[in-house]
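Removed: one protein chain of the complex. Kept in place: all other protein chains.
By written order: A, B and C. Residues from 1 in each chain.
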Amino acid sequence: MNVGFIGLGNMGRGIAANLLKAGHAMVVYNRTRSHADPLAAQGARVAETPGDCCRGDVVFTMVADDAALDAVTSGENGVLAALPAGSIHVSLSTISVALSERLAQAHARAGSVYVAAPVFGRPEAAAAAKLFVVAAGPAAALARCRPLFDAIGQRTYVLGEKAFVANAVKLAGNFMLAAAVESLGEAIALVRKYGVAPDQFLDLITSSVFTAPAYKIYGSLIAAEKYQPAGFRLPLGLKDVRLALAAGEAANVPLPLASLVRDRMITALARGYEEADWSVIGKISAESAGL
Amino acid sequence: MNVGFIGLGNMGRGIAANLLKAGHAMVVYNRTRSHADPLAAQGARVAETPGDCCRGDVVFTMVADDAALDAVTSGENGVLAALPAGSIHVSLSTISVALSERLAQAHARAGSVYVAAPVFGRPEAAAAAKLFVVAAGPAAALARCRPLFDAIGQRTYVLGEKAFVANAVKLAGNFMLAAAVESLGEAIALVRKYGVAPDQFLDLITSSVFTAPAYKIYGSLIAAEKYQPAGFRLPLGLKDVRLALAAGEAANVPLPLASLVRDRMITALARGYEEADWSVIGKISAESAGL
Amino acid sequence: MNVGFIGLGNMGRGIAANLLKAGHAMVVYNRTRSHADPLAAQGARVAETPGDCCRGDVVFTMVADDAALDAVTSGENGVLAALPAGSIHVSLSTISVALSERLAQAHARAGSVYVAAPVFGRPEAAAAAKLFVVAAGPAAALARCRPLFDAIGQRTYVLGEKAFVANAVKLAGNFMLAAAVESLGEAIALVRKYGVAPDQFLDLITSSVFTAPAYKIYGSLIAAEKYQPAGFRLPLGLKDVRLALAAGEAANVPLPLASLVRDRMITALARGYEEADWSVIGKISAESAGL
Partner (left out) sequence: MNVGFIGLGNMGRGIAANLLKAGHAMVVYNRTRSHADPLAAQGARVAETPGDCCRGDVVFTMVADDAALDAVTSGENGVLAALPAGSIHVSLSTISVALSERLAQAHARAGSVYVAAPVFGRPEAAAAAKLFVVAAGPAAALARCRPLFDAIGQRTYVLGEKAFVANAVKLAGNFMLAAAVESLGEAIALVRKYGVAPDQFLDLITSSVFTAPAYKIYGSLIAAEKYQPAGFRLPLGLKDVRLALAAGEAANVPLPLASLVRDRMITALARGYEEADWSVIGKISAESAGL
């Protein structure tokens, strides 16, 4: 297929590379043009504007937040104006439910198709085509995108016709990850005070009741107090928790655990940990215990 | 070995049966004597008092809480008075750090040995000898107990000489389970409001980022809203979270997530869910969202 | 002076009436025109657009939220376009710090002057000219407005040149009110369970340590479980707490108590109490205790 790709950050560059490898003709765009060089070297054409990526069958967007997605979709050189009728916009970014819904409607009015397909996985998983893809949108469009999803992830979950549902699920999942990190941070602070080495505790729980990768990955960062370089920066984590809370508020769902995590993250920002991985809230638990 | 076993509830009966099967001579005691009948049928002798269980090399206790352990260890027919010098008291119960420390000292004064060995696993795991044993105490005693631990669990973690450390770790682990349940409850309430079926969401997260048994087990209870019969009753869960908070307070470790879960559990009790599994806090999340 | 007034809701109509009484020539605007009738009967002229209110020295705005203020300030018939150079926009609404800052800049660019003057007090206080006015903006403009503030409130606090500071203070104050309501709700639920009549408890604390009006007013609503008609509707209260949280997040200030209150309010909305007074969170405390 002819595929466009907008947004070549930590996640996007790996995903785009896997689409290239799968044999698709690619046009890529990134605000900072030099980030596109490696993909150009692999055969992608580099576009000058987001709209220039939109001449084919499908265009992917993978950007940091609502504002960034707004910037590449709106305006005369934006995705909405440029995408041909019948072509598909696959939105991979973790964005608000509200923006996802607005974009679905805008594409429908423009004659193009909007699919939400946020992904679970950190940059290494993106590079290894091991992402989990959570997709929702019109069934025919999802079917056309299936080979593309297969090229970037290990499994695709389809959640029906309403694109924003995929975003709600992604936000719920990220909230759960943040909650797991918070519980790790508090538990490790507790056992440290009783003389247990963090990695001993971590080995114990991740080989018994918490065998999930999330606990191993984040637990080892907290146990080692190694919060930099960040796999997923704190401000992005806070953004996701804030979006989960907003999705909750819009649907009258209180999320007290998300509120707790949000306050921890803001505390971490206030303490100057902006460049750290979002698991740095484990450090806040330690500091609050006088460690 | 000659082994005594005190406390034949949901967990204790499975553990005691596995010790019997491993070929040890057993004397068992339970406050409600009839609960001992199945073990008697398998060859155990039934004692009239806790002290009567303490004539051998090792006595296990597996009771509901601090008060129950106090009741079987103190007094003239209690474990402390009856256990011979050099024999070992293996305390499997989930109890407070403070009581564990007091018992270790009391046994030392009496010439006997105290080992804390709380376990992770629900009744089915106890019956299947699949528990995870978290043991701490004098090294020689732990070595002598090793075959006994091997008979009841799939793995034993040794945490050093101070018995109470094992209890702190067990409480930290149970707190983390409660936190996972709370995050499941909130996330499921959120996605339900956006039209996602709970089991679809659960399948998605437990096959991607949350592959741990804890998420599968508790997630399926919440998704199915099946809180009875209880695998682990709410008041016992509340007790564990309260003990984690007490351990935190004693060591100046704030545990805001444990506080949140405690408040949820009290709300569930106030709503009349005393007989439900502790995962019923997922129902509180649903009710708080108007579901 | 020649004064315009936009927004004749519960609060605005009382304030506008007091300005009229003080002898100022008034032009008023309200989206639902009929709400302007009583003021027309008292001598005010009724405008067709927000801009029509902006021909004089000062225009007041008193609307529900950021979106409503945006609606009356922007566009060709909005305040920003219509207000003559040198005239003053006095913004009484409880709005976000961010919008206040944007409006100050926009007015500066347009040659007009922006003053933020949010008020403390419920509708009865507005009608009785007993409000507390929290004002910030250019000193000369504040001096010119002084007689107007004196006509609507019992005291004016001046907070310097930066208009948004007044909004931050107003949001902090409203957050504190919400916190007081939450503490009343929890405390009353507690003593009820011990057999104390709510009004007896309330009489005790409001005549000893909590003599402030806030405790008397909201305490009596909770004690009497009389949440309707609403003096201040729940969704507006939630808006204010959300804005306080947003102001906190923008400045890296975690506000866990505000988060707690927000979750309570969302729970109340989910339970169907949208039309109730914001003190209805006291009912959530009672319900959570099984009362």
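As a working rule, a residue touches a chain if its C-beta (ideal position, glycine included) is under 8 Å from a C-beta of that chain, and two chains touch if they have at least 3 such contacts.
Just so it is clear, the structure is predicted and the values come from calculations on it, not from any experiment.
Participant: Determine which of the presented chains are touched by the chain that is not presented, and list them.
Facilitator: When the full complex is considered, the omitted chain touches A, B, C.
Participant: Among C:Ala67, C:Ala140 or C:Leu190, which one touches the chain that has been omitted from the display?
Facilitator: Touching the chain that is not displayed is residue C:Leu190.
Participant: Considering the whole complex, which of C:Leu159, C:Leu238 or C:Ala276 touches the chain not shown?
Facilitator: C:Leu159
Participant: So which bits of chain A touch the chain we can't see?
Facilitator: Touch with the absent chain occurs at residues 256, 267, 270-272, 288-290.
Participant: Touching residues of chain C against the unshown chain: what are they?
Facilitator: Touch set of chain C with respect to the missing chain: 97, 120, 132, 134, 155, 157, 159-160, 162, 164-165, 168-169, 171-173, 175-177, 179-180, 182-184, 186-187, 189-191, 193-196, 200-201, 203-205, 207-215, 244, 247-248, 251-258, 260, 288-290.
Participant: To test your reading of the contact rule: which positions on chain B touch the chain that is missing from view?
Facilitator: With respect to the unshown chain, the touching residues of chain B are 238, 242, 248-249, 252-256, 259-260, 262-264, 266-267, 269-270.
The working rule: only the chains that are shown with their structure count from here on.
Participant: Give me the C-alpha superposition rotation for chain B onto chain C, in degrees, nearest 5.
Facilitator: 180
Participant: Indicate whether more than half of the residue numbers at the chain A-chain C interface occur in both copies; give same if so and different if not.
Facilitator: Because over half of the interface numbers appear in both copies, chain C and chain A meet with the same residues.
Participant: Report the inter-centroid distance (CA atoms only) between chain A and chain B in whole Å.
Facilitator: 38
Participant: State, to the nearest whole Å, the distance from the C-alpha centre of chain A to the C-alpha centre of chain C.
Facilitator: 38
Participant: Listing for chain C: what residues touch at least two other chains?
Facilitator: Expected reply: 256, 267, 270.
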